[in-house]
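With one protein chain removed, the remaining protein chains of the complex are shown where they sit.
Moving on, here comes chain A:
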Amino acid sequence: MVYEAQLGHPGGDFSAADILSALYFGVMRYDPSKPNDPARDRFVMSKGHCTGVFYSVLAAAGYFPEADLSTYMQPLSRLNGHPNRNYLPGVETNTGPLGHGLPVALGIAIAGQIDNADFRTFVLTGDGELQEGSNWEAALTAGHRKLRNLTLIIDRNRLQQGARTEETASLDPLDDKWRAFGWHVEMIDGHDHAQLLDVLSVDPATRDKPLCIIANTFKGKGVSFMHDNVAWHHGVPNKEQYEQAMAELV
């Protein structure tokens, strides 16, 4: 769809693909025919520019026909460049500007805490996105309230739009930062489904803290010329590159 639209953020799509697959096809409770069911688990896509992977997973999960993917970013399409909850079932909140997802997910998790409900709230942020201060406001309150029903997954691909995160405004030691804010931290290989399913499936009742999963990933995972390459933050493939990528991915 990125090739068709000649727009998108394929690098970040590929780094998050295994994470979203594990969530939607291994962990989360949802019914696409009842997208507003109060008991559903919530997923908040904070890295809202990575709609390529998000829409693909929502379609595969049954929220809308896969044929709609070919309308990605076309005029009047429901599949905006950044997700819109009012157009598309399965989108919990409109994102795009960075640093919004975790604070909104925090509010969802607090609603569940007030009601003693058993739904879980998952949020995926990029790592460069953590340079937005709003995340740390939310981190503070989530730790303070011991929100065990809240899970943050950081797509730790170490690249942001312009350069490596550690060259821009370094984040390491990232695990210590979250622990200091009162979170339980797991560091995993974000492309290893077994590891993802293991940490995501632990019963939240067994901990008294919000969970932060630092998922080490590679931007452009699965496509040799995109792999760990900053140029593919929002690059789009030409015909030869598209054919090569499809051949490598299949």
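Methods note: a contact is a pair of C-beta atoms (placed from the backbone, for glycine too) under 8 Å apart; a residue touches a chain by one contact, two chains touch by 3 or more; residues count from 1.
We adopt the following convention: contacts and distances are computed from a predicted model.
With the options "Octopine/nopaline transport system permease protein", "Cell elongation-specific peptidoglycan biosynthesis regulator RodA", "Rhamnose ABC transporter substrate-binding protein" or "Transketolase family protein" in hand, the undepicted chain maps to the protein name "Transketolase family protein" (source: UniProt). Taking the complete complex into account, A:106 is the one of A:20, A:73 or A:106 that touches the chain left out. Of the candidate positions A:68, A:137 or A:175, contact with the hidden chain is made by A:137.
On the side of chain A, touch with the chain left out of the figure occurs at residues 38, 42, 84-86, 92-97, 99-100, 103-112, 114-115, 117, 133-134, 137-138, 140-141.
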